[in-house]
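Missing here is one protein chain; the remaining ones are kept as they sit in the complex.
Take a look at chain A:
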Amino acid sequence: MPGADKEADLTERIEAFLADLKRGGCGTGPIRGSGETARETTALLRKVTAQARWSSAGDLMEIIRKEGRRMTAAQPSETTVGNMVLRVLKIIREEYARSRGSSEETDQQESLHKLLTSGGLSEENFRQHFVHLKANVIEAINELLTELDGTTDNIAMQALEHIHSNEVIMTVGRSRTVEAFLKDAARKRKFHVIVAECAPFCQGHEMATNLSKTGIETTVIADAAIFAVMSRVNKVIIGTQTVLANGGLRAVNGTHTVALAARHHSTPLIVCAPMFKLSPQFPNEEDTFHKFVSPHEVLPFTEGEILSKVNVHCPVFDM
């Protein structure tokens, strides 16, 4: 039956995606960028919307929530997955509301008013069936996808507003957004970039080679020299993995040190983050979201005789 085939196909794709997430996140550092993850998640959710069987918005939301929970469980540190799921849910709600005919603003006002006055459960239980809901939702998800594709370019277009000529800019590790940002600015301005390699994965090296190929003056420094050279830096531009609800960042290891050094020298710190990295998670305490990878990057197995007596830590992210 074609329907069953499609379903099997769908589950297969979801499984493949989950496996990829699990594998991609640990071991040798993220080999897939957050942008790709976001795009794949959205594409997958679109497929789910298209192929799964549902009759009303409520069912669809249940299905998506279930899938979303599985995906976030596969790789909890990859918050873009969760963010995208939330966006899609919001789209569904909006489409539903639009189909019902009520405009969004009054709806929101109403709901607040309703919350205060009625105090009971909202009547919105998304049970109504609309014929065009599926098409609308899929269309909206497509819009989301095009938006995702354009985020890096949108950010890069603002580069010239922030970088003047003959500046010294410091960046940490590797971020595709920052790379595009700097490359765009380099077309018109001449400046100097200092890249701090990020031990133990040393992604800064790749960033430096990419930047220098476009003719930007680049220097690679070791992590330990960040404070030493900070006095000559005019701006610090970094990318991040997630922007948390309190404005904090979860970024690559060593970013906290960079931020402290920048504050000491009163250097402005700019973070380039596309909107799919904004997350509603709230860090209640410092330790909640850490992720570790195999410490063999830090202390290789060749140091065998002391390994058993030593604790080794290798956190991937900094808060």
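Just so it is clear, a residue touches a chain if its C-beta (ideal position, glycine included) is under 8 Å from a C-beta of that chain, and two chains touch if they have at least 3 such contacts; residues count from 1.
Everything that follows uses one rule, which is that contacts and distances are computed from a predicted model.
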Choices "Translation initiation factor eIF2B subunit delta", "CIB1 protein", "Probable cinnamyl alcohol dehydrogenase 9" or "Nuclear cap-binding protein subunit 2" - which one is the UniProt name of the chain not shown: "Translation initiation factor eIF2B subunit delta"
Which of A:56, A:219 or A:281 contacts the chain that the document leaves out: A:219
Option from A:40, A:95, A:184 or A:197 whose C-beta touches the chain left out: A:197
Candidates A:20, A:36, A:94 or A:206 - the one touching the absent chain: A:206
Interface with the unshown chain - residue positions in chain A: 28, 192, 194, 197-202, 205-206, 208-209, 212-213, 215-229, 231-232, 253-254, 256-257, 260-261, 264, 286, 290, 298-299, 303, 306, 309-315, 318-319
